[in-house]
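One structure follows; several queries about it will come next.
The complex appears here without one of its protein chains, the remainder shown in place.
Moving on to subunit A:
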Amino acid sequence: MKLRTLTLGLLSASTLAFAAHAESITIATVNNGDMVRMQTLTDDFTAKNPDIQLQWVTLEENVLRERVTTDIATKGGQYDVMTIGTYEVPIWAKQSWLLPLDKLGDDYDVKDIIPAIAGGLSVDGTLYAAPFYGESSFVMYRKDLMEKAGLTMPDAPTWDFVKQAAEKMTDRANGVNGVCLRGKAGWGENMAFLTAMSNSFGARWFDENWKPQFDQPEWKNTLQFYVDLMKANGPEGASSNGFNENLALFQQGKCGMWIDATVAASFVSDPKNSTVADKVGYALAPDNGLGKRGNWLWAWSLAIPAGTQKADAAQKFVSWATSKAYLELVAAKEGWANVPPGTRTSLYANPEYQKAAPFAKMTLDSINAADPTHPTVKPVPYVGVQFVAIPEFQGLGTTVGQLFSAALAGQTSVDDALKQAQDAATATMTEGGYIQ
């Protein structure tokens, strides 16, 4: 009896001692399929690292951005790992807010990360965030409607073709809109799409001296084309549609074409959530023959704030979550179609993945077609395809987004919207000291 009591006592004491010893790291993340899946697979990590416990904080994208920015700027130390995008990484790394990822382990194979993505997450050749999944944008279209319109979608369409196809596919009496595009104001909503689109029209946000370029003909061509296309062939109330709204419309069979994130391919082709799952085709984002396509580049990535007290444990976790072994783990448990896309070159060479994800090649081609350091035809002083990686861009991008959204809604003319955008950008850049 005594022995049993003693054994039990020792066991409880050792459990308590272990619990006290185990280090707990807090990870801030967004609620999307790949991230939620990772939370269910963390047993693998804790089995390999029994001394590290994981705590998750899942937040809506904009709230997450605001919370992690507040925390990192004040060195609040609430998070040990943060999920951030390609926009934040270069800015935060330059502020010394992020730790360089130099202890990812010998078998991590940094060189396997897709070069375009690695470039967007590095500053001066040092990686500051590891990509969890990457995406570009491309055209998703209804094969049946395209056939009915008597057209064949080329692998690399032009904007003129998109316009022609949209006109032929639009059948408003039956609730079919030729094309669905983002119109909701926001730097990460309509401006992500329009900035990427403007690149293919040869437009740029700023010239080499940071002078705003909304008064140039390239922007006028972009915005006029977009507004005309959407007014004639877009859904009603398009100025309030973002990614989620267009996804719902496409899944309900109300869009002939949708140009948006490559990650949407797995949702529109999922019969559980989409009524058109077996009728979707994919093509590269359109161009205008100027050598640049209207596609973007984004990667949700894991970074470690400089204020953390648990840098080693955090780095171990980042290494696990973005490793090749993690992709294999997901494939083994949930199938290759559910592996987080767009981060590693080796994934796209894997025949099993190619078989499970018919959009794989188009995704990789789209990612490779985006160059964050040379996003458009003319030279620019900034990094970023669908954004400008400067701290002022969140505010300015949203202001311009509101003006362009108003132009789409018909509340203002294209010329007025561009003039106001030029004025707003000039004021912001002068205030920020970019223009002397």
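The definition used in the following text is that contacts are C-beta pairs under 8 Å (C-beta built on N, C-alpha and C of every residue); 3 or more make two chains touch, one makes a residue touch a chain; residues count from 1.
In this section, contacts and distances are computed from a predicted model.
Undergrad: When one chain of this assembly is omitted, its UniProt record names it as which of these: "Carbohydrate ABC transporter permease", "Peptidoglycan-associated lipoprotein", "NADH-quinone oxidoreductase subunit N" or "Acyl-CoA dehydrogenase"?
TA: "Carbohydrate ABC transporter permease"
Undergrad: Which one touches the absent chain: A:Phe45, A:Tyr79 or A:Phe193?
TA: A:Tyr79
Undergrad: Using the touch definition from the top, which of A:Gln251, A:Ser269, A:Ser301 or A:Thr363 touches the missing chain?
TA: Counting the whole complex, the residue in contact with the absent chain is A:Gln251.
Undergrad: For subunit A, which residues touch the unseen chain?
TA: On the subunit A side, contact with the omitted chain comes from 26, 28, 30-33, 36, 39, 55-61, 63, 66-67, 70, 74-79, 243-245, 247-248, 251-252, 263, 267, 272-273, 275.
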